[in-house]
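All protein chains but one are shown in place.
So, subunit A:
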Amino acid sequence: MSSDDDDDLLFSDRPEWADVTPVPQDDGPNPLVPIAYAPNYADAMSYFRAVLATTDRSKRVLDLTEFIVRLNPGHYSVWKYRQDTVFALSADLTSELDFIEEMAEDQPKSYQIWHYRQAMVAHLSDASREIPFINRMLAIDSKNYHAWSYRQWVVYTFALWDKEFSDIDRLLEVDVRNNSAWNQRFWVFKNRPEGFEGGELEKEVEYVVKRILLAPRNESPWAYLRGIVALAGKTLADIPAIADLCASLRDTASNTSSTDVSPHALAMQLDIAVAKQNTAECKTICSLLIQQDPIRAKYWHYRLTLVA
């Protein structure tokens, strides 16, 4: 990495670039969208074009590409060139990891930063820094899509299944509405080498029920529950604990004369009633949902037509 003093210098003023002739932008005649760059960016890009033209793979390219992606982290061509140069130089990849960690704090949603990280770690074949890094990023934004996708690659590629549940538990402890964490929990059960045994289902249902009770209108654990029951090869109607959960949520609401039943509880009761071909119960639940989830009334009317 270059020192702070160097960062302010134009590349045209840097002695190590004196032998290079910069190639300015060619917008062609009468451009529709002529681009007025900041002078330091235009200067750096002129040197980048020169580098491309000569396939320069020297160490100074690292300073140049760092300068550009700091200003414009979405510039995939520059990232790709940096990657090829790093590999060609057999450069120290741990300093690349440091660089990415610093960049990711400012640009957590840049596709390019995450893709670059993956390329470095794949090349290193060492993921010892990855889960701690990802956890730091999830501490900033626990639903960062890039961080979760990258996490799946890391866990799968380096078989790091063991720690997943403790991290997921912790994230759900902080925010039981974290759909990404619920998705990850399902993904681990589905993809880990030992799979998901039917015998584990009871304990897992208990885990979910406990968290549904914290926030019954939270969509994520309900969807997860459907998924995990299906993954075990069962149906909702097979699991008494699920029918009990829905019934108790409905009872609680009626006992407090509140109309505030979780639509997800009612929806699950509806599916169980459909499976048991209990038409009268289906109709009752659909009518309740039409009242209590009015924004989706047309969906519940549709469900009613399916049972009527």
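We adopt the following convention: a contact is a pair of C-beta atoms (placed from the backbone, for glycine too) under 8 Å apart; a residue touches a chain by one contact, two chains touch by 3 or more; residues count from 1.
We adopt the following convention: contacts and distances are computed from a predicted model.
According to UniProt, the chain absent from the figure is "Geranylgeranyl transferase type-2 subunit beta", selected among "Protein translation factor SUI1 homolog", "Geranylgeranyl transferase type-2 subunit beta", "Cinnamyl alcohol dehydrogenase 8" or "E3 ubiquitin-protein ligase da2".
Only one residue in the set A:S128, A:N191 or A:S254 touches the chain that does not appear here, and it is A:N191.
For the options A:D26, A:D162 or A:E194, the residue in contact with the chain missing from this view is A:D26. Contact with the omitted chain, checked across A:L10, A:I131, A:L231 or A:V307, is made by A:L231. In the complete assembly, the contact with the undisplayed chain comes from A:K143, out of A:K143, A:K234, A:R250 or A:K283. Seen across the whole complex, the unshown chain contacts subunit A at 25-28, 30-38, 41, 49, 71-72, 74-77, 79-80, 83, 111, 115, 122, 143, 145, 148-150, 152-153, 156-157, 177-180, 183, 186-187, 190-191, 218-220, 223-224, 226-228, 230-231, 294-296, 298-299, 302.
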